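Only a single protein chain was left out; the remaining protein chains are all shown in position.
When the chains are written out, they are named A, B and C in that same order, and each has its own residue count from 1.
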Amino acid sequence: MHRFELRVRYGDTDQMGFAYYAHYLRWFEIGRAEMMRAAGLSYRDIETEGISLPVLEARCRYFKPARYDDRLAIETGVRSLGRASVRFGYRILRLDSEEVLAVGMTEHCFMDRNDRPARPPRRLRELLEQAPRLPDEDVRRSREA
Amino acid sequence: MHRFELRVRYGDTDQMGFAYYAHYLRWFEIGRAEMMRAAGLSYRDIETEGISLPVLEARCRYFKPARYDDRLAIETGVRSLGRASVRFGYRILRLDSEEVLAVGMTEHCFMDRNDRPARPPRRLRELLEQAPRLPDEDVRRSREA
Amino acid sequence: MHRFELRVRYGDTDQMGFAYYAHYLRWFEIGRAEMMRAAGLSYRDIETEGISLPVLEARCRYFKPARYDDRLAIETGVRSLGRASVRFGYRILRLDSEEVLAVGMTEHCFMDRNDRPARPPRRLRELLEQAPRLPDEDVRRSREA
Partner (left out) sequence: MHRFELRVRYGDTDQMGFAYYAHYLRWFEIGRAEMMRAAGLSYRDIETEGISLPVLEARCRYFKPARYDDRLAIETGVRSLGRASVRFGYRILRLDSEEVLAVGMTEHCFMDRNDRPARPPRRLRELLEQAPRLPDEDVRRSREA
């Protein structure tokens, strides 16, 4: 899987002393953007070519809290690729301990400039086909992580 | 279901012109806080009594985008209540059209001051038992909405 | 001055137990949007007519912290109106105590669809001329508040 590192910032924390739960979806965005960049195509370029990937669904399961100043790794891969949609999978780890803090997924469609469903350009499709793969199991309720 | 209204703000939008997907989890937080307040117990009071409800899982399915200045309604109910956890369900509607823009769920455990699992205080349990109920169907991939 | 009420949400807090300082600028945005709406012209309509008001400068002075679930009032007025720019002033109050928690200002230019400086449309100019006024004193360093 592709790996990208970042830190929990003060503005990410809440009064429980944990990173607020919505920020994980932001970290997922960072993970998929950096995975695509590493594969040779930035999401900015994709949008410039007229295709965007709006989110159809997002899920996150939280196992252990991320705390202020923790160094995290976001691992990102492709779970499944359909004609008109793609699912990414994510794991958030604390770098010092390599503990998995959270796992998640996002599903996206391909949309053209007129906000209509579209086929992805060939270069994007190839990139997603060759991206690191994750088994497309569901994000289950059991605590397997 | 309990209903709370808010507006999409400029800071919620992204360059696609839609509300950024992570903000929906924030709206869910507002929904459950206001549902509890309407039922007679604020989440602030719950925390003051030493119990917090950290999130174990969050899901959101996005059907139509929310846009700047849209008036939204957040509908919130309890999906299921276990000994040590509770699941809330949510619907986000655009007020003008009453279209459902998104549905979601969050699952929480009860935690005491020492970050250990705890039984909810009786008053909180009663509140959650009497809260508006939603069938605990999964947030499915099919586009029923 | 125009007054708009909101609540501090969990996602606004940080591990100090205070509302994170960047959120005040978001509250200022809400204040000026609601002031304009109350005066008869929504910021969405302004943008639809091809004019936007990007921020040139923002300042905030923090006197007392806002905390989770606090009910706040945002007071907004116009400080000064130039040919090509406008300054808004803000006060954030805690509603229960009417304490002033923060004061601030933002300065904006008028920009057309081509990202060029523009004169505001007459209706917007009139609205800003008739909006609640604040003396255009600087947000000073002295702790008067």
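Simple rule for what comes next: a residue touches a chain if its C-beta (ideal position, glycine included) is under 8 Å from a C-beta of that chain, and two chains touch if they have at least 3 such contacts.
Since we're looking at a predicted model, the values are computed, not measured.
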For this session: Have a look at B:22, B:86 or B:127 and name the one touching the chain we're not showing.
Result: B:22
Exercise. Which residue, A:21, A:43, A:62 or A:110, contacts the hidden chain when the whole complex is considered?
Worked result: A:43
Seminar exercise, completed: Filtering B:4, B:28, B:68 or B:110 for touch with the omitted chain leaves B:68
For this session: Tell me where the left-out chain touches subunit A, residue by residue.
Result: 9-11, 26, 29-30, 33, 42-44, 47, 68-69
Seminar exercise, completed: Where subunit C meets the left-out chain, the residues are 16, 18, 21-23, 25-26, 29, 52, 54-62, 65, 106-107, 139, 141
Problem set entry | Where the missing chain touches subunit B, by residue | 10-11, 13-17, 20, 22, 68
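FYI, only the chains that are shown with their structure count from here on.
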For this session: Provide the C-alpha centroid distance between subunit A and subunit B, rounded to the nearest whole angstrom.
Result: 22
Exercise. Residues of subunit A that touch two or more other chains: which are they?
Worked result: 16, 22
